[in-house]
Each structure stands twice: as structure tokens, then as C-alpha cells.
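Shown here: the complex without one of its protein chains, the others still in place.
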Amino acid sequence: MAQHLDTLKEIASSFSAAYVKTPTKLKILDAFSVCALATAVLQFVYAKLVGTFPFNAFLAGFFCCVGTFVLTLSLRMKVAEHGGKPTAAKEFGGYALAMLTLFIAAVNYIG
Amino acid sequence: MAGPAETAGQTAQHKAYGNVLTGFALLCICVLASSVRLFSVIKYESVIHEFDPYFNYRVTRFLSEKGFYETWDFFDSFTWYPLGRVVGGTMYPGLIFTAGTIWNVLQKLNIPIHVQEVCVFTAPLFSAFCAIATYLFMKEVRGQGAGLASAAIIAVVPSYISRSVAGSYDLEAVAIFALVFVFYLYVKTLNTGSLAWATALFFGYLYMVASWGGYSFIANLLPIHCLACIVFGRVSSRLYIAYAPWVILGALAAANIPVIGFNAVLMSEHMASFFVFGLLHAALAIEYIRDMLPPRAYSAAKKLVLTFGTTALAVVLALVVSYVAASPTFGWTGRSLSLLDPTYASKYIPIIASVSEHQPPSWSSYFTDLHIASLLAPAGLLLCFRPLTDASMFLLLYGVTAVYFSGVMVRLMLVLAPAACCLAGLALSEVTSYLSASLVAAQRAQAGAGDAEKKAKAPSETDGSAAGKKDKAAGSSAAAAAKQAAKKAAKKGGSGGGPLGWVSGPWKPVPKDVAIVGLVLVFLGLSMFYRHSVYVAGEMYSAPSIVLQSRRADGGVKVFDDFREAYAWLSHNTDPDAKVASWWDYGYQTTAMANRTVIVDNNTWNNTHIATVGRAMASPERKAWQIFRSLDVEYVFVVFGGFIGYPSDDINKFLWMVRIGGGVFPEIKEPHYLGADGNYRVDEQAGKALVDSLMYKLSYYRFADCGPMFGAQRGFDRVRNAVIAKQDFELKYFEEVFTSEHWMMRIYRVLDKPNRDARLRNPRRAKLGRRAPSKRRQPSGAPSK
Partner (left out) sequence: MARLAAALAAAMLLAGVALAAEQQKVLVLLDSPSLESSHSAFLAGLRSRGYALEVRPIDDKSLQLKSWDEWLYDKLVILGSSKALGGAIDAAQVVQFVDEGRDVLLAVDSDVSEELRSLAQDLGVDIDSRGNAVIDHFGYDSHVGAQDHAAVLADNFVKSAAVLPKALSTPVLFRGIGLSVAAESETAFLALAGSPTAYCGKPGAAMTDAKLAGPELGLVALVQMRNNARVAVAGSLHMFSDAAFQAEATARNDRVLGRASNEAFCTAISKWAFQEQGVLRASQLSHRVLAGAHPGAVKPERYRVNDDVEFSVVIQECADGGCKPYTAEDVQVELVMLDPYIRTSLKHDGQGRFATQVKVPDVYGVFKWVLEYRRLGYSFIELTETVPIRPFKHNEYERFIVQAYPYYASCASMMAGFLAVGAFFLYTKA
């Protein structure tokens, strides 16, 4: 068991060492994605505890967060591929469109 | 010798000409697709066909009167009396809102077309759009040539025509267009990896979900494709952008449509997409971590995950299985289960089994419905591998799954039709390109031997350049293609590469004569296909089942318009609040044309209510009278074909009434209604319960009196070809009010409760002597002289 913990610590340290090297823009996007995922998990736990009474509101909120996570991850992948700034704004346009649609769908369903 | 700039200019000019020709060809295809579906309007009239379209037409009429908002909340108290039906929450709104929008637009342009005409012509219009969508789809998969060929085939493929003639105002009319359009958007997103296209995919999928219950086919096909990509190592950011946002946005879209609502996340049909969603994230995460970590740490992490991950996965799997097993149908709806297990419906749900469209198709129907597409499709399946791209793998999987499902139910041949057309178009365009390229090569070989090789590459480049862009992301195609070739069920293809790869290696042109003969054969095959399709469209699929035609002895046409005659009688001669009972087949037509409240209709959502009507039809007269009075029914009608020989009448459907009624009320047992030899017959060896039943009485009341008119025996039923068992009888609780011209619809009135309680059971009653005869009076009521 201790051996496993050691390997875990080793993996974590090598991972964080590699992660520091990523550009700031990508790190911001990563943070946002993790936030979104965490919010989604929080909502899921809340629904399990309190009950799913307005199920449509739960679904809308949950999917809004997971959708944000997914879309932000997509944007990150695309920006990481290109690496540089010049194309970043163009990709953001598609991202904004998708997020807007997601928000409209979620707000319509949230009741 | 042309320089590079001139070659580039030539190529650009070629492209320009090609685009103009393509546009013109597409226009012709659209016009063809619309026109071939107009036979029913020319041969009969502009009328809505069949049964289900009448409901859609009625709701569209409501929409044209009251508007979109009211239709979304439409509560129909006219059907399923007295339960009512929340139409807004149980219909797929796509078709109706589309037709309503078209009508609104036309009204605003001051073109006062009646909403019925809009409904009748919606299907041909959307078949033209479907051809365009097929072109776009195949352009993404392979190239313009494949696109044009597929569009040309799908424009007239008989299977699609059968469900989208002018007048067939059913969900499939727009749903097939939506299906192909969603596929196009998906493949486009897959190829470009742009989030804007992902948003477009959301809107396309929203339209599909709003249009048809067959959206669950897409909801399972896309995960299968994603899974295949993961397994064969084609994971990339483009796949993620195409698939992952679709899962979330698509689930939200489906949840927003009331008829699906919470089923979007609760029903097993959608679980596949979430499962593959998780897998995709896992695959991408593994790749990311592998990129970030040094190799030693990575292998250590891998070991850790494998040990702990398997236990976690087992726990999750157990949870999911327990949740799913908790529901009796494992979370699947009845109709989906009957797709997976073809025998399910016949064992458990007689209503689903009784619909003729839910039977498996016969072999000949594949050829009738697809003709040349069924011959070329396997070649197209092979060609998907040369080269194998994400998009062509998608087409491959679509074809294979569609073939399986079409074998389960006849009505799913419709889902196979676009797949078969696309594959056939692929094969057709490759063959034609190869042959015509050989022709060009042969011509140039004649012009100069040295230029043959180079010039041969040029046409292949212009044709392959469009396809080449798509294959950049194909990765390790050869090994992957070999693996997938083994996966295919249909044909055993050879390994990748070979003499005809469009991007790789030289290819050998065939001799000029062979090329010419080949092109002529292709042309002949296509013309046979078109001829067959137009014939089938005109003769077989254009009939509105509400009006029947048959040939008279002198070659003229005799029209049987009994159904509309009877509905018109009902609408003019009965109280507006009267309730009409019949078998559920005619419910939509009765509400739409006769404008009366019905007890059960084609939606068949409440099995017990239908079983009550079935029980009433199968019971003796007095019991049936009691059941109908408890439902406030005033009129009952049956469809009877024994007079003219119309085979789809209620006596032939009667065993289904018995089965469905017997499924809920155990006192109705099917063997009682069969003859002594176990067969279903109506002559003197008929089952006793059948002869006593209300259905028999209502169908054959006074029928014996008209038998001698045909020179046949008294009471000869021309459909069952037998003399009926009981020929002369009276009805005590019903009163015949209308029988149409050819006896096809017979309407009866349910008599009221009697005013007096005469001759109830009274043990103290003393017997009467001879009753006095009634007197004859003059017409004025005065005593007769």
C-alpha cells in the first residue's frame, strides 16, 4: 500500500513538473474545465441527497456544466494544436457560438 | 507542353465547369425527386392518404387556426374519450411545425393556399431537400462524384417514395431528410473539427429529434462509430469535437421536446452515447497523460490504474446493471425491444405485433424497394475501405446496422434506403470515374505515348484531390483497414491497397472498347432502375388507401369512395357531441374527416381502452350494448368487405381484436372464436362465440338479403369465400343507420335505455292469453273504415 502511495507521489510530481510548462492560456482553460466538472459533480451529489424534484432543472444545470466542460476542453485541444495566437480568436468564435447555444438550451429547459 | 501555372488554370477552369454542371444536375435531381412523387395527385386527387397522416393534418389545421403556442399545449378532448390526449406532449412536433411554418410564410406572402395543400406537398418538397442533403453528405465522405451519384439514386429509390408520395403526410416525410442532414453535419464536423459546425450539428439533431422516433437510431449509431474509432486508434481532437458536444447538447435537445422529456437520460436507448462519452474521455486522458509524463512514470501509472481501475469499473458496472435490471423491460421501450428481439412483440405486445408494417420483410421486397442500390451497395461497402477514413467508416457502420434493422421490420427499410443509396452511389461514381478516366487515358495514349502516364495521373488527381484532403487524418490506414475488413459481415474484401487506390500507386486503365461497353452497361442499368422506380411509384405506392380503384370489364376505372361517403354522413347527420366507436385503425380518419369524438385511435397509447373496445366487439349483443353505453357511445361502425371483396375489413382483423381484448380481459378466449378444426371461418363451422359476437352481427346484418343479386348463394361472403353461418337475425340493442354504397362502412346507433321496464323478471306474473293484434289505421290516425 505504501509502495502504491510512493508511486502515486512520484507520478504526481513528474506530472506537475511537465504541466508547469504549458502556456497560460491553456492553463486558464484547464482551470475553467475543472471548475465546470466540479460544479457538475456537486450538483449530482446535491440531487442524490435532496432528491430530484425539479428533474428538469437538475438536468439543465448538470448538462450545462458538463457541456461547458466539454466545449472548453475542445477549445483547449484546438488551441493546443495550433499553439500560437493568430488563430486563437477565430476558434473562439465557434466556441462562443456553441456556448451560447448550450446556455439557451439549458435556460429553456431549466423551467 | 503546359507549364504549372497553366495546368493550375486549367484545373481551376475544370473546377468551375464542374461546379456549374453539378449545380444543374442537382437542380434536375430535385425536380425529378419531387415530380416522381406526384403520381397520386394526378391519378387520384390531392388528398391525405392512409391513417396516421390524418392526425398530423388535423393538428396542422389546428395550428393554422390557433397558432404555435396553443398547439404546443394542445389538449385534445376529441379522441380517446373520455381520457383525452395531451397532444402537445405526445406528438413529434417537427413535421407539423414545419408545415405550419411553410403555411404561415405563404400566408404572409399573400399566397392563400389551404393548409391541406401544404400538407400534401410537404413530402415531395422534403424529398428534394433530402437529395441535396445526400449530395452534401457523400461529398464529405468521398467527393462530388459520389455525391451526385447518391443523390441521383436516392431521388427515385422506391423505398423512400413509398413513404413520401404527395399526400403521405407522415413523420418520415421530413425525418429522412433530417436523418441524412444530421449525418452530413456530423461528418462535416468530423472532417473540419470546427465548433461552429458542431453547433450546426446540434440544430440539425434538434430538428431530427423533434421529427421522428427513429432519432434513437442516430443516438446509437454515432456512439458505435465513436467506439469503432477509439478501438482502431483514430482518436483525434476532431473526433472529440464532433462527438462529445453532440452527446451533451443532443441530450439537452431531446429533453426539451416534451414527448421525449426525461427519457433522454433515463431510457436504455440513450445509455450507449453516455457510455462511449466516458470511454472517449478516458482514451483522450490516457493519450494526454502519456504525452505529459516521462515513460517510466507512465508505465507505473498504467499499472496503478489497471489494478484500481478495474475494481472501480466493476462497481460502476454493477450499479448500472442493477438500475437497469430493476425495470421489467430493462429500461427499453417495447418498440425498441422488439427491434432487438424480433419475437418479443408477438409474445408480449399483440398491438405492436398486429401492425403489418412491423413484420419482417420478404427477400423480394429488398429488390423491389431498392433495385439497383441493393446490387451496388456491397461494392460500395468494399470501396469504403479504399481508403478508410473516419467518414467512410461512418458510412460503413451505417450501412451494416441499417441492413440488420431492416431485416427485423419492413418499415425500417426506409432507414436502409439512404445507406444503400449512398453506398451504391459510391460504387457507381467510382466505376464511372474509372471507366471514363480509362477512356480519357486511351484517347491521350492515342495522342502521345509518352504523355499517357502523366495525363492519366491528372484526372485521377482532380477526382482524388477532393477525397485526398479528407484522408490526411487517416493515420495507419493499411493495418487498420485489414482489421476492419475482418470485422465486416457482408463481403470478404481483400486487404487494402491494390491496383485501384485513388491516392496511392499507379493504376492501369482498361482498354477503350471495354471502357465504352462498361459505360453503356452502367447507363443501361441506371435506366432500368429509373424505369422500375417510376413504374413502382406510379402503380404501387400512389394509392391513397382512403379511395380505392379497380378496373372494370370494359377497361374503365371504378372508384370506391365509401369511406369518405360514410364520414361525410357522420359529420352531417349526427349530433356534434356524439361519440363514435370503431376499431382503432379508423380513429384518426374519423376525427379528421367526420369531426366526431372517438373512443380509440391509431396512437394506441392505452392498451386497456383498446382492449375494452375489442371486448365489446367480441361480446354478445347485450354485453356489448352495456359496454358501449358505459362509454357514452352513440354510434358504432364497422368496415365490411364481403360485398365487394375488400380484404382489409374488420372481420379479417377480428382475431386481433380478440387477442388484444383477451390480453386484458381473460374471459375472452381465442379458441372459442375458431372453428372446430382450429381455423378461423365464418361458415356453419364457425366458432359459436364468433357467431354470437357483435362484430359478426354488425357486419352481416341484412347481408343475406343482397346475396342473390350477384347470382351467388344467399349470404356468400366474397372475401372469406363462404356462406355465412347465421343469415337472418334481428338486432335488439342497435339500429342500422347507414350503410355506404358498396357496403364497406356500416354505421349503427346504440339504442338508449328503454323508457319502460316492461317484462322484467317477476315470478308472481300470471301468463297472458293471446295478445290482441295491433289495429290498422288510416294515415291520418283515424280509425280505418
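Order as written gives the chain letters A and B; numbering starts at 1 within each chain.
Here is the rule we use: a residue touches a chain if its C-beta (ideal position, glycine included) is under 8 Å from a C-beta of that chain, and two chains touch if they have at least 3 such contacts.
Every value quoted in this text rests on a predicted model; they were computed, and no experiment measured them.
On the side of chain A, the interface with the absent chain consists of residues 23-25, 28-29, 32, 35-36, 39-40, 42-43, 46, 50-51, 53-54, 57-58, 60-62, 64-65, 68, 72, 85, 88-89, 92, 96, 99, 103, 106-107, 110-111, using the contact rule stated above. Interface residues of chain B with the unshown chain, by the touch rule above, are 72-73, 75, 77, 81-84, 86, 88-89, 258, 577, 630-631, 753-772, 774-775, 777-784.
Basically, only the chains that are shown with their structure count from here on.
In whole angstrom, the spacing between the mean C-alpha positions of chain A and chain B is 39. On the side of chain A, the complex with chain B involves touching residues 4, 7-8, 10-11, 14-15, 18-19, 55-56, 59-60, 63, 66-67, 70-71, 73-75, 77-78, 81, 91, 93-95, 97-98, 101-102, 105-106, 108-109. Residue ranges of chain B in contact with chain A, taken from their complex: 193-199, 202-203, 237, 240-241, 244-245, 247-249, 251-253, 255-256, 262, 265, 289, 292-294, 297, 300-301, 304.
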